[in-house]
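Below: the structure, in structure tokens.
Yeah, one chain of the complex is gone here, protein chain that is, but the others are all in their spots.
== chain A ==
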Amino acid sequence: MTYLMFLLLMGLIFGLIAVASNPSPYFAALGLVVVAGMGCGVMVSFGGPFLSLVLFLIYLGGMLVVFAYSAALAAEPYPESWGNWSVAVYGALYLMGVILVLFYFYGGWYESSWVPVDELSGLSMFRGDMSGVALMYSSGGWVLVISAWVLLLTLFVVLELTRGLSRGTLRVV
């Protein structure tokens, strides 16, 4: 289990570096997909399978759209990947930063932060994520209402920003 966790966290960090090291847009989108997948894996290992599943489905839906859209917008004959110097230098810098932070926080954050949620499973009737979902539909009902309203608001925001053929400015051509 620890090895799996190690692998997932490593994938998370490398995915983040893949986004941040400034490659061509669709490699960055690929990095984002990797980050989302690995993050959901980390959450499963921490003991939140339901949340992780929900997040994975939503992220994958959004990421597919972003991936398809950026690949369509920014298709180039010679895309820059980790093989190019500019990207490789950024990647190496970020990696060195990660290693420095790792040395700095080694004692505190290394294994003690890998304690899964289910350590407490003997004390409670439900799993952590399930009881959270139940709470959201009972005493946290108003937060749910506000969240739904925010989603609607976001829909209006996106529609307003991209409406009209002549008026929309969020496009390349």
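One rule holds for everything that comes next: a contact is a pair of C-beta atoms (placed from the backbone, for glycine too) under 8 Å apart; a residue touches a chain by one contact, two chains touch by 3 or more; residues count from 1.
Please note the rule applied: contacts and distances are computed from a predicted model.
Student: Out of "NADH-ubiquinone oxidoreductase chain 2", "AP complex mu/sigma subunit domain-containing protein", "Ubiquitin-like domain-containing protein" or "Rab5 GDP/GTP exchange factor", which one is the UniProt protein name for the chain not included here?
Tutor: The correct option from "NADH-ubiquinone oxidoreductase chain 2", "AP complex mu/sigma subunit domain-containing protein", "Ubiquitin-like domain-containing protein" or "Rab5 GDP/GTP exchange factor" is "NADH-ubiquinone oxidoreductase chain 2", the UniProt name of the unshown chain.
Student: From the list A:Leu73, A:Leu100 or A:Val157, which touches the chain that is not on show?
Tutor: If we include the chain that is not displayed, A:Val157 is the one touching it.
Student: Just the residue numbers, please: which parts of chain A touch the chain that's not shown?
Tutor: Those residues of chain A that touch the unshown chain are 143, 146-147, 149-150, 153-154, 156-157, 160-161, 164, 167-170.
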